[in-house]
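Here the complex is missing a single protein chain, while all its other protein chains stay put.
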Amino acid sequence: MTSYTPTSENKFTFGLWTVGNIGRDPFGGPVRDVKSPVELVHLLAEVGAYGVNFHDNDLVPIDATSAERDHIVRDFKAALSETGLVVPMATTNLFTDAAFKDGAFTSNDPKVRAYALQKTMNAIDLGVELGAKIYVFWGGREGTETDASKDPITAIKRSREAMNFLCEYALDKKYDLKFALEAKPNEPRGDMYNATTGHMLAFIETLDHPEMVGVNPEVAHEHMAGLNFVHGVAQAMESGKLFHIDLNDQAFGRYDQDFRFGAVNLKSAFFLVKLLEDNKYDSSRHFDAHAYRTEDYEGVKDFARGCIRTYLVLKEKVAQFNADKEIQALLAEINANDSSTDQYFGKYSSKKANELKAQTFDREALGKRGLGYERLDQLTIDLLLGVR
Amino acid sequence: MTSYTPTSENKFTFGLWTVGNIGRDPFGGPVRDVKSPVELVHLLAEVGAYGVNFHDNDLVPIDATSAERDHIVRDFKAALSETGLVVPMATTNLFTDAAFKDGAFTSNDPKVRAYALQKTMNAIDLGVELGAKIYVFWGGREGTETDASKDPITAIKRSREAMNFLCEYALDKKYDLKFALEAKPNEPRGDMYNATTGHMLAFIETLDHPEMVGVNPEVAHEHMAGLNFVHGVAQAMESGKLFHIDLNDQAFGRYDQDFRFGAVNLKSAFFLVKLLEDNKYDSSRHFDAHAYRTEDYEGVKDFARGCIRTYLVLKEKVAQFNADKEIQALLAEINANDSSTDQYFGKYSSKKANELKAQTFDREALGKRGLGYERLDQLTIDLLLGVR
Amino acid sequence: MTSYTPTSENKFTFGLWTVGNIGRDPFGGPVRDVKSPVELVHLLAEVGAYGVNFHDNDLVPIDATSAERDHIVRDFKAALSETGLVVPMATTNLFTDAAFKDGAFTSNDPKVRAYALQKTMNAIDLGVELGAKIYVFWGGREGTETDASKDPITAIKRSREAMNFLCEYALDKKYDLKFALEAKPNEPRGDMYNATTGHMLAFIETLDHPEMVGVNPEVAHEHMAGLNFVHGVAQAMESGKLFHIDLNDQAFGRYDQDFRFGAVNLKSAFFLVKLLEDNKYDSSRHFDAHAYRTEDYEGVKDFARGCIRTYLVLKEKVAQFNADKEIQALLAEINANDSSTDQYFGKYSSKKANELKAQTFDREALGKRGLGYERLDQLTIDLLLGVR
Partner (left out) sequence: MTSYTPTSENKFTFGLWTVGNIGRDPFGGPVRDVKSPVELVHLLAEVGAYGVNFHDNDLVPIDATSAERDHIVRDFKAALSETGLVVPMATTNLFTDAAFKDGAFTSNDPKVRAYALQKTMNAIDLGVELGAKIYVFWGGREGTETDASKDPITAIKRSREAMNFLCEYALDKKYDLKFALEAKPNEPRGDMYNATTGHMLAFIETLDHPEMVGVNPEVAHEHMAGLNFVHGVAQAMESGKLFHIDLNDQAFGRYDQDFRFGAVNLKSAFFLVKLLEDNKYDSSRHFDAHAYRTEDYEGVKDFARGCIRTYLVLKEKVAQFNADKEIQALLAEINANDSSTDQYFGKYSSKKANELKAQTFDREALGKRGLGYERLDQLTIDLLLGVR
């Protein structure tokens, strides 16, 4: 039996906030003690992670002195060095502090917007110092409970102004850094701006430096809106914008569950792994999830190992799918092309349009053809269940 | 009391398929007789509509002969002329016929893709002949039930190729025509590509002629995904892409209900009307909905009049909101700016960044400030309920 | 203009935890200082509340000594006496403490189950001491993240055993107390047992003392499952089981938002008030909601006053609906009965069945009749918008 051992090529990463989550929720207090960043790095090394990501305040408390900051960073670097873990990504916490209760970059209060820019510049410096090449933006409070409170068009303009400023900052500093924007439809705000990865991709095109900005789609966030995650990620990949990805799982139409990768829907997880692997995605496979609140730190390790294991098992099944003769024959048949219409595709010409208009199609025959998708899907199910 | 009489400035339009809907659904047969396009034009005139839109096959059956087509079009034009109604928009039916059961532009069958292009070119010709300036694309079958059946990246490429071809076609024909893409997350397919208006906006930026392509967001479609419709429409408006809009209503997380505008959520309808009116949206206000299946044609007229009436009442309330001294004072207070941070906004400079980094913020004070949004929202509710 | 002043007949109540909510959420810390129970009683008196409800630990901290408890209770009673507020309902917090992380009555650990019983008996004593006549059970942690962890049939049996025990306890103590069970589909658990008010009503019928147990439906909880709340409450009322109600609001398919009553959907709030008032519901109208996190305590008062005001405005509109001649005429017409089938209803007899079988119905005529529901609904919308 395969061992499913992760390697550095898999680029499996976790945020400090994931394995360090102490289990507080809206209805309950913490269930696990706080562990230091250094302890968490060692825990991640133990479970086989390749890297560790963080929000500024995961590592350095918001009210730390400069000396405290330096001390913490030194210790953290030592832990990285000791374990071999890298820091591929960093991000800013613009949501925990009460100052951000009505948003950071989109707050109605210009002081809050200015403070958010300041905090982010500092956090970028910290991330870069620790080696991050990707900087994630999740606007945890950018939204509303009532649209009476904020003009949505103004909110977009404020978001853009902030992103343009920060792009320039990174360029000015000559940081080797790309930005990845993460969407979420709601929670903790009633509704959040740029609700999905699609909205984010559209927003990016309106920035001054779209080339340095991509997306960081998260399974759970798109599932909250009941969307097919694979389709959204495909769009990001196809336009060269999949800079990072947050892997976890979640039932549709629920609070933000952040379950272990594959814990809810193995089939959609399979198609996601297939998309990533078939298209040679080569950035971090970041697990942005946390252990059930029933767990102690042994359970946290089980959780982290489970994320990795399920990914690797599914990756193996992708290879099996791609090598399966019956499946591949069915796919070939489904995509059969007798070349009779090839001349109509590709670049437009008047001639082509005219000829196509003159073509006769046997509409009924096109409709009658059985496509074999039930069989194909059942073969996929068999493969997933290991009975193939 | 205000009469709430529509004028041509309101540009209230309906599709033939809306008032002509005969009430068939997955569990039941029709409840209303079929009315001809000419009869429907007269019905729409009676209820005060400004214009009428159609799918090619709403007007001309898919299997009509050329002579039948000409006859139908002649009669339809006469009805338009008699009633004064215009045709601001047309679209293609690429979903009813069995040939499109696995999609039109994204079908795995190149013959189906070619036929879809042909059908669309013909339908564009028909729309333009009747005066349409906006051409809507709703990819009713562009999606999957199982992602084993179609590569999502291939699907995007096929969609793009089709849109590029058809843009060239319209340019080649020198049609005064813009395209508007309409998103939907699911139904009739298990999952549909470009699931939301955000995804469509991003897709448009990858086309050869993005300047001639915008969006046609529909309330019900975004509500199916539980999204804040106003936010999505704001993004489209802000980027100059709101070419058309489909007004109706629908509960979140449900089958496609297509209810009368305002029938489910008056508050979100109010903020939508506010967005459109405040920002001087000047294209069609298209009601893409249909009467309950309990209704006869008198009920269909009640339905259509109700769509119009609710819009006009809400428009009046928008004016009231904008003129309300208490509300406006509260908004002014919420957006107060003592100018102390003005120097940090606008175009980036190193100096600005450095100064901002050196600034001290009173984080606690920022968090302590009460924002008055409960009061503001309650004033809005009072205004909506007419008790203000 | 009506003043919308609450009276004791309206029985408007709030939980200590509602106006006392300090705004912590999964992504952010508190935004408001903690207020003592005494301060909250005064705040509630100021906004016009009739009563105040509490969980045991809202009033008495979980680790309070007996002396501390007595002191707190004495102060609280004084505040009640000073303000005239009553305590119609009390409940147990079986979810905050880590001991309950896998449930209370359904925990796999018998010690936790025993402790939950103990804590509830003590909390019942406390509630009764303060005058509560209704005791609410919300099983905040009774559920699972994975169904591998707990047998769902065992969970039901454990729930029943606990409820039977506690019913006997209340009877044994001769408490004048009824129990009201509150359902929720998910959050904080992945899935929670007895997910809806319907499931709770069914569960109650299996108890040893069903007559002393009813339900406490909450708008937000049923809306999380996208259910029509009015229908569920109607079922509870019709079977004499609506012992208490939690009024608030919430978008469908979302995290637990607990917004101000009427803040999301005025139409469904209207039909709810209509159901309660038309059927002379006479228990507490309890607002189980909290102010937006953007608010200070002035905003909390705005929030509480808004709950009350919206209820009273809608109650007035119910009276208007019931007195509206056009609406009532339409309803009479919709419910017209020519008595031609009266003989088939009521108690079954063979004769009746035979005669009914022999009856001829004009199926087509039955289907053709237009029911006027679009008009009726638009009249309701007009009434809600105050333009009628």
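Letters are used for the chains, namely A, B and C, taken in the order the chains are written, and counting of residues starts over at 1 for each.
By definition in this document, a contact is a pair of C-beta atoms (placed from the backbone, for glycine too) under 8 Å apart; a residue touches a chain by one contact, two chains touch by 3 or more.
Bear in mind the structure is a predicted one, so any value in this text is a computation, not a measurement.
**Student:** Omitted chain: which shown chains does it touch?
**Tutor:** Per the contact definition above, the missing chain touches A, B, C.
**Student:** Determine which one of B:97, B:222 or B:382 touches the chain that has been left out.
**Tutor:** B:97
**Student:** Among C:25, C:56 or C:145, which residue is in touch with the absent chain?
**Tutor:** Going through C:25, C:56 or C:145 one by one, C:145 is the residue touching the chain not shown.
**Student:** With respect to the chain omitted from the figure, which of C:4, C:27, C:115 or C:175 is a touching residue?
**Tutor:** If we include the chain that is not displayed, C:115 is the one touching it.
**Student:** Can you list where chain C touches the absent chain?
**Tutor:** So the residues of chain C touching the missing chain come out as 62, 97-99, 101-102, 108-115, 117-118, 121-122, 145-149, 152-153, 155-157, 161, 164-165, 168-169, 172, 185-186, 191, 193-206, 224-228, 230-232, 234-235, 237-239, 253, 268, 271, 275, 279, 327, 334-335, 337, 340-342, 344-346, 348, 350, 353, 356-357, 359, 361, 363-364, 366-369, 371, 373, 376-377, 379-380.
**Student:** Tell me where the left-out chain touches chain B, residue by residue.
**Tutor:** For chain B, the residues touching the absent chain are 23-31, 95-98, 100-102, 140-141, 145-146, 149, 186-188, 190, 226, 251-257, 259, 263, 292-294.
**Student:** Could you please point out the chain A residues that touch the chain left off the display?
**Tutor:** Per the touch rule, chain A residues meeting the hidden chain are 1-2, 4, 31, 226, 251-254, 260, 262-267, 291-292, 294-300, 302-303, 305-306, 309-310, 313-314, 317, 367-375, 377-378, 381-382, 384-387.
Following the convention adopted for this analysis, only the chains that are shown with their structure count from here on.
**Student:** Report the inter-centroid distance (CA atoms only) between chain B and chain C in whole Å.
**Tutor:** Roughly 37 Å separates the two chain centres.
**Student:** Going by the touch rule set out above, which residues of chain A reach two or more other chains?
**Tutor:** Only 97-98, 101-102, 145-146, 149, 186, 226, 253 qualify.
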